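What follows is a structure written as structure tokens; I'll ask about it next.
Excluded from the complex is one protein chain; the other protein chains are retained at their positions.
Up next is subunit A:
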Amino acid sequence: MSSQQDDLKETDTEARFEFKKEEKSAFKSEKGLTEETVRVISEDKDEPEWMLERRLRALEQFQEMPMPTDWPGQPDLSEVDINEIVPYIRPDIDKRGGADSWEDLPEEIQDTFDKLGIPEAEKNALSGVGAQYESEIVYQNMQERWEEKGVIFCDMDKAVQEHEEIVREHFMTKCVPPSDNKFAALHGAIWSGGSFVYVPENTTVEMPVQAYFRMNSEGMGQFEHTLIIAEEGSEVHYIEGCSAPKYSAFNLHSGGVEVFVGEDAHVQYSTVQNWSKNTYNLNTKRAIAEKGGRMEWISGSMGSKATMLYPSTILKGRGASDNHITIAFAGEGQDIDTGAKVYHNAPDTKSTVESKSIAKDGGRTNYRGLVHIADGAENSSTAVECDALMFDNESTSDTMPYMEINESKVDVAHEATVGKIGDEDIFYLQSRGLDDDDAKQMIVSGFIEPITEELPIEYAVELNRLVELEMEGSLG
């Protein structure tokens, strides 16, 4: 065990995320947000008229909606001033819509993703990879065998041009309309980049596809949009990773994710979020599951200054099911407010939520979740389980579940526990020759295991490394 631990320690995980590259761009918008900004972004992308109209309508909604300030115990967003954000930076690359070879990328971008280990992972474990740098996808590739089966995995901007009809039908219409919340509206106005995934009927994409999002510039906002359509009987696992170097000014990430799970389809969406600790991470992620469809959200929230993220699933068809596994780790100065939302709108639907959170060094975690069972959703069942670990007395751990049950033939259960790392557990491990730090790390690794075992091994290792990095040297 200890030699493995040493190996991990020798890998300088922190350096892998913390490096900064000189800012180079082909196009950079002005700070702030006006109709002009939106028009400029749309024009630079040469978008069809309907997309510009949607953006402008979303902008209107953004301007009308107040900042959310009345949620009990919510993170402080007073620093988030959209007028201080650079919403759009197009990196300086020759080919729009993503190169299909890493060699075609400018050296500093290539180097960035090398350091993050993306090309390496692509060789070993993935069906396809997309990489976004600032506001646009710079690399996009998928193994030929999936292309032959009709699977589409491409840059969202490119999808607007090349798959216009299907994008027009699904983009921020029935799943996440801009009116959903202020940051969804913001996203609708200035979104850029992200992935489009289309899996045809009865097709199983056996290895995961991944997108990696990197913010490099100070004070920028990243607003990528991910649209996944899994047709009847298909299956796909999508992984997203995110990181940014830390600056003194704040960064804003406000992504939008829409997933359409067709009849008997199965989509797994995994996120390892490691934004720098000056980033506000305000996302809207939602899936709609048809009859017999199954949606899984696996989320690890490690980074960011403040996160407000509640991946949601609407169980629309009979027998649809949802599975949420989330882990939140809040260290010094971090406020991770995350959870799950599930709407049971049809009979025989099932959901399970498993949430694990760790708070230390004055960090705050909050599980905020909503389960709604509509009238007529007979024989639905839901089980929510929240566990929290606290390391010290400066930290805060909250649990705020909301359950709305409008149907009697249901089985609803919520459970939560909060505990500290047991002195006895640590003593036991120490008596086996581990020092205090290692003992605590092992306990934490065990605590989050339900999450790591859902991820491909490369990502599980990554997550463990991040946890280890958070734990290093800060224990008393």
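Operating definition for what follows: a residue touches a chain if its C-beta (ideal position, glycine included) is under 8 Å from a C-beta of that chain, and two chains touch if they have at least 3 such contacts; residues count from 1.
Criterion: contacts and distances are computed from a predicted model.
From the set "Formate dehydrogenase subunit alpha", "NAD(P)H-dependent oxidoreductase subunit E", "4Fe-4S binding protein" or "SufBD protein", the protein name that UniProt assigns to the chain left out of the figure is "SufBD protein".
Here the missing chain is touched by one residue of A:G262, A:G317, A:P401 or A:P456, and it is A:P401. Summary of contacts with the chain left out: across A:L77, A:A416 or A:V461, the touching residue is A:A416. On the side of subunit A, touch with the chain left out of the figure occurs at residues 73, 370, 372, 375, 388, 390-393, 395-420.
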